[in-house]
Structure formats: C-alpha cells, structure tokens
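Up next is chain A:
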Amino acid sequence: MTDFVVAQFVGLSAALLGIGLFGILTRRNFILLLIAIEIAINAAVLNFVYFAGFATGPGGVSGQAAAVVIVGLAATEVAVGLAIVLALNRQRGSINVAEATTLRQ
Partner candidate 1 sequence: MVPVLSLLLLTLLAGTVVTFLAGRRARWVALATSVGFLFETLWLLDSYTSWPGRSGALGVPQYSDGESYAWISVPWLHINYTVGIDGISLILILLTAFLQLATVVYCWTESRRPSAWFGLVLLTCLGSFGVFIALDVLLFFLFWEATLIPMFFMIGFWGGPRRRYAALKFFVYTHVASIVMLVALLAVVFYAHAASFDFSDIYIATHSSGFPIVTQAMLFLALFFGFGVKFPIVPFHTWLPDAHVEAPTGGSVLLAGLLLKLGGYGLIRWAVEVLPQGLAHTSWIVYGVAFASIIWGTVLSLSQRDLKRMIAYSSINHMGIVLLAIAVYSSLGLLAAVLLMFAHGVVSGLLFMASGSVHHTFGTRDIVTLRGITPRTPVLATMIMVGSLASLGLPALISFPAEFTALLATWDRLGYWVLLPLVILVVTAGFYLWMMQRVLFGPPQNIPEKAHDVDVYETAGMAILVALIILYGVLPGFLVNVIVNSPVYGFP
Partner candidate 2 sequence: MDPVSWTWFLPEAFLLGAALLVFLLDVLGVEKLEAFGAVAVGATALSLLAVVADLGFTPLSFLSTLPPSVVDSGGGATSLYAFSSLGLVFQGVFLSSALLVSLASLSRPSHEKGAAVFYGLLLMATLGMMLVAVSADLIFLLLAIEVTGIATYLMVGYTRKDARGLEAAMKFYIIGALSTALSFFGASLLFGAFGSTNLLVLSQGLGGISNHSLALVGYAFLIVGLGFKVTLVPFHAWAVDVYDGAPTDVSAFLAGGTKKMGVFAFFLVFIGPLSILTVRAVNCTGTVCIAPYDFRPTVELTLGLLAIVTMTLGNVLALLQKEMKRMLAYSSISQAGYMMIGIAIGTAPALAGATLQILAHVFMKAGAFLVVAGVSALGVGPLIAQYRGLGQRRPYLGVAFALMLLSLAGIPLTVGFVSKFILFSAAVQASTVAGQSFFFWLAVAGLLNSALSVFYYARVLKVMYMESPDASVPLDGPAGDPTGGLGYGRSAAILLAVVAIVALGVYPQPVFSAIQAAATHFVASGA
C-alpha cells in the first residue's frame, strides 16, 4: 500500500481530532465539551481500526482490541465528567466552565 492512502485516512482522523480540539477550545458549555472530547478520542479509535487492517507487526494488542477498549474507556470518562457536571451544577447553578475562575494567577 502506498503512503498516499495512509495520508488520506490519517487526514480523516486528523480532521476528526481537529473538530474535537476546536470544540474543546471554543465551547464553554460543559456538556458540549464532553461531546467534543468524545470526538477527539474517537479519532484515535478510527486510526486503530484502520491501521489494524495491515498491521505487519508481531502482534501484541491488536488494533481492534485497542479500539474496543478505548471506546469503553471513553464511556467511563464521560460518566465521571457527568458526575462533575452535576456537582458543578448543584454548586453554582451553571455549567459554563468559563465562569469557574476563582482559582487564578
């Protein structure tokens, strides 16, 4: 296979990552942030699945396995995130991350 194909696919996942990062940088709403993070993580998942296609290496964790694990992990993360959102919401009645700036300088 040629680098060209690699470039295409990596370009795709990179775009996915970019979207995620963009979301993380621009969104102030915690929920939206969580979504953005999900997107970013899934870029990695996509890569694993894709590269697993022609992994010539001596094995170890196979790409698919890694992908599945990461998906699970992402779920856990979001769960934790939601917990924090709830607490935050209860605390200050807002989930705008830009408002929580008592710790600074």
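These made the cut because all candidates are chains of the complex that A comes from, given by their letters.
Just so we're on the same page, contacts are C-beta pairs under 8 Å (C-beta built on N, C-alpha and C of every residue); 3 or more make two chains touch, one makes a residue touch a chain; residues count from 1.
Predicted model, so just to flag it, every value in this text is computed and none were measured.
Touch with chain A in this complex holds for only one of 1 or 2, which is 2. Listed in rising order, the residues of chain A touching candidate 2 in the complex are 3, 6, 10, 13, 17, 20-21, 24, 30, 33, 37, 40-41, 43-48, 50-52, 54-61, 63, 66, 69-70, 73, 76-77, 80-81, 83-84, 87-88, 90-92, 97, 100-105.
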